[in-house]
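Missing here is one protein chain; the remaining ones are kept as they sit in the complex.
Per-chain numbering from 1; labels A, B and C assigned in written order.
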């Protein structure tokens, strides 16, 4: 590699969403993947179909780096836009690793599996952004709290571009907080 | 043991709910534990405090059998009303085992952890009953679906007694279905 | 239940061994299950075939209580001598729960899966007894240490009866240690 990995990338963003999606959700996930890669973020996800495939495809369009945390033993189960497949053959427990691999979580629609990932993101203290105008749990929880343990909320965003703005805000706040506290880089 | 274990008990019911609860929720959890044990159900839960402790305490009041699926290595982390402690030191992934240990799931209130358990119950096809008049996710989802993958819903129940009625209905339906299909006992 | 569960049983013993075994190993596993149940121990195991099935069958012969920690979602995957099936659908990670469910571990033969369980038993500080005259890893490691982190060893036992003697020694030592330290019962 002719570059410094840690300087090249600004962080890892985990994208969560359903494995079966409509055309509109697919386009938004693709566009978000594209924007994340263009802005030097690594994309992490569950590595399978639907939102996971669309966001990886978008990221690769901009020569980004993609990680797929798959719930099977064989790396070949990952979609073809995944660069690094990490097998976690622990059924739904793989959702926890998807969440923890990210510095920030972005939800696009989603069913019960995505809702479980929103819960883990909330419990583990990860900043969360939820696309607010697609069908599924990201819309239902955008702008809300899951319970009273945190002062912040699941931040709403209406477009992939909005997600990027919110993401920069979050990471800037996080950096400021850290440099005020301890000079530790993220 | 001077009895036939499989004849003695009618099934295992997993109770999910928060680790910090108010007096009213505690009383309902205790009463449910008592009724479950009296009616020959084994109680399974996360084995710690709050709803988990109250339901185990109720079950032991009636000399029932209690299982605690705890997220720590040491069995001693379980509350004192747990008969059989099963350590699953996998952080939030232990929630999956709590759900799968039960034949039916009953939710009493609950925060993000309980909501993740409701998601897993839904994904793994477990019948779910939710107490509808306590604070938390069980009230918010009682009578609803988490997504469109199932024809049934999260059944609402307003009291521990109601839970027992609903529980008997569910297990009767399940038995009928099975005996129609294959004569396989549950 | 017309008995006090915690008084009825002296502890949980996890039995580890291969899923495909010869007649001799099967007979020893069956005999060990019988002796454990007769002496008021609960049997825990991986819940499938081979050593797991034989030890459960033996325990049920004496009306003992059996726990099967199975690597599948469906409880019906457990062998028919399992009373309480706990699904841990996390591939080989279920081996960790098999080990942690026991107060003492007994190995009978075994291949790579059993060897991984011996490693976990060693790491988690569980007392281990290994049958020394059956084919497999229990014979190869009987009387040895896996590494230098512990002062004790994998205790060898040549027959199921020997296992019971060693087991009583271990639990007596453990009780004495505890009562000297803190009066806490196990």
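As a convention for this text, a residue touches a chain if its C-beta (ideal position, glycine included) is under 8 Å from a C-beta of that chain, and two chains touch if they have at least 3 such contacts.
All of these numbers come straight from a predicted model, not from anything done at the bench.
Visitor: Per the definition of touch given earlier, which of C:92, C:133 or C:159 contacts the omitted chain?
Guide: Answer from the full complex: C:92 touches the omitted chain.
Visitor: Just name the one of B:38, B:73, B:126 or B:174 that touches the chain not displayed here.
Guide: In the complete complex, the chain left out is touched by residue B:73.
Visitor: So which of A:17, A:47, A:64 or A:160 would be touching the chain we can't see?
Guide: Reading the full complex, the residue touching the unseen chain is A:64.
Visitor: Identify the residue among A:33, A:89, A:136 or A:156 that touches the chain left out of the display.
Guide: A:89
Visitor: Of the listed residues A:8, A:152 or A:173, which contacts the missing chain in the full complex?
Guide: In the full complex, the listed residue that touches the missing chain is A:8.
Visitor: Name, in rising order, the residues on subunit B that touch the hidden chain in the full complex.
Guide: 73, 89-91, 93
Visitor: Name, in rising order, the residues on subunit C that touch the hidden chain in the full complex.
Guide: So the residues of subunit C touching the unseen chain are 90-93, 96, 111-113, 115-116, 119-120, 122-124, 136, 146-149.
Visitor: Which parts of subunit A are in contact with the chain that was left out?
Guide: That gives, for subunit A, the contact residues 1-6, 8, 12, 42, 63-65, 67, 69, 73, 75-76, 83-84, 86-90, 93, 96-97, 100-101, 103, 124, 184.
Heads up, the rule we're going with is that only the chains that are shown with their structure count from here on.
Visitor: Specify, for the interface formed by the sequence copies subunit A and subunit B, whether it is same or different in terms of residue numbers shared by both sides, with half as the dividing line.
Guide: Shared-number fraction above one half, so same.
Visitor: So how far apart, in whole Å, are subunit A and subunit C when each is placed at the average of its C-alpha atoms?
Guide: Comparing mean C-alpha positions, subunit C is 42 Å from subunit A.
Visitor: Tell me, which residues of subunit A touch at least two other chains?
Guide: Where subunit A meets two or more other chains at a single residue, that happens at 90-91, 93.
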